[in-house]
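Got a structure for you, questions after.
One chain of protein is taken out of this complex; the other chains stay put.
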Amino acid sequence: MSELLKKDRELVIPGDEIIRSMDFLPGKNCFREGNSIYTKKIGLVSVNRRVISVIPLSGVYIPKAGDMVLGEVIDIQNNGWVIDIKSVSEAFLPLSGVREFIDTSKTDLSKVYGMGDVVYAKISGTGATSVYLTMQDSRSRKLRSGRVVKMSPAKVPRLIGKEGSMINLIKNKTNCMISIGQNGLVWFEGEKESKVIDAIGLIEREAVVDGLTDKVSKLLEG
Amino acid sequence: MVGKVGDGVILQKQYLLNLASKGERIDKRKPDEYRKIVVEKDVLGKAEGSARVKIGETEVIVGVKIDIGEPYPDKPDDGVMIVGAEFSPVASPRFEAGPPDENAIELARVVDRGIRESGVIDTKKLCIKKGERVWLVNVDIHILNHSGNLMDAAALAAVTALWNSKMPELKGDKLNYEKKTKKLPVKFKPITITFARIGESLFTDPNLDEENVMDMRLSVAFKDDDNVCALQKGGIGTLSLEEIEKMIETAIKKSKEMRKLIA
Partner (left out) sequence: MKRLNGRKPGELRPVVVKAGVIEQADGSALVSMGKTTAVAAVYGPAILHPRRLQLSDRTFLKTVYAMAPFSTTERVRPGRSRRGTEICMVTRHALEPALFLEENPKAGIGVYIDILQADSGTRTAGINAASVALADAGISMRDLVTSVAVGKVDGEYFLDLEGEEEDVTKCDLPIAYMPRGKKITLLQMDGDMPAKDIKELLNLAVKGCEILYEKQKQALKERWLVK
């Protein structure tokens, strides 16, 4: 017998019991103890078939392979670059992750990416305590101008919206190029940059509100 | 101790956990059995009171120095007692020189509470002039060898040293440390009993191997009338109410035996 104690989309607090059943599996941000599944994090319950998970509402970015992130070069080693991606550990961009071939005996690595340079890169893989980046992705590039703001990584999915609906709306209405890092760093450049900041601020404040798209739309029109 | 630091810790832990699941200990002791305890008094010439306590290989020395000072403003007619602890690098490869770390501070504060709350020293008798001058009793714990359960060894040594302290003679404003005749006014003999939990088992008097793998430690101090005068949980483990009750029950019995060692 299974007993769902919290509804789908219901707010849960760490330690809250979500379901008493062995027929379900604990997914992201959940754990099992005895017959029950509990949440580890503050967030919203998500029931997907037999998997119970919790969508977090706060927290720092935890790296995941395939994610696009924004980061800053903080160290240059003889085989690559150390990048701060505002996460639980630093990320490493190895020479093999760069598109062009670099002969280290001839090229000064700091000429490729120097200290303080900002890159938009893909996470190629993660180990227990290591994160690897690659620029071998069509979206990857070094960012030379524009601006970067930081938002809560937990709210990045709302900034993107369903199939990119929210971000496309913002791009169109502001006439800006925008690159979103899953780590909560957002780069943008274009006509109405201040509107982009306003929109991100609104999403950050009211991420859990229904009808968010309308609200953002109204803000961008005004 | 050579070869034990950082070496085989994981295997050792599994071994001790396996033993613990059968209620057994690495040195074959019963769950509530102490290692051999040796108490010596008056071991230091310059101190006003002193004691050396050995529990197994663990060795602690306590010296009491008595002076004159000002009372605390909120207790103008009470003498002052201060407990300090030093983990000398002599005693363990883990101890470093320098100011006391959090473990040394915890030890000193727990011993302090046991002595203070049980009223070992009759502090009212240590007032010389209300609000101005009182006797100052410094109890310093010095660890000579750390082989586990410093708490019980230090508490036992401190109380023994206080019971054997003699006050220097006061002549006008001067203290004559050459002439010590009067005994420090003492009343009670509190005893501290420490448990460690390994797996599900609770053991008294953990040795160093056991302390290295325990997840929780509880120290309980008792007065002569079996009242509890201090409790302190250590370590990152948790405790159930039943476990607390069980430990207090065992500790009362143990404390009666140990109290006889203070002469």
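Letters are used for the chains, namely A and B, taken in the order the chains are written, and counting of residues starts over at 1 for each.
Note that in this section a contact is a pair of C-beta atoms (placed from the backbone, for glycine too) under 8 Å apart; a residue touches a chain by one contact, two chains touch by 3 or more.
Note that the structure is a prediction, hence the values are computed from the model and not measured.
In terms of the touch definition stated at the top, the absent chain reaches A, B within the entire complex.
The chain not shown here is touched by just one of B:16, B:80, B:108 or B:161, and that residue is B:108.
Contact with the omitted chain, checked across B:58, B:147 or B:232, is made by B:232. For subunit B, the residues in touch with the chain missing from this view are 100, 102, 105-106, 108-109, 113, 116-118, 218, 223, 226-241, 244-245, 248-249, 252. The chain not displayed touches subunit A at residues 11, 13-15, 17, 29, 31, 33, 38, 40-43, 56-60, 62, 84, 87-90, 128-129, 154, 208-210.
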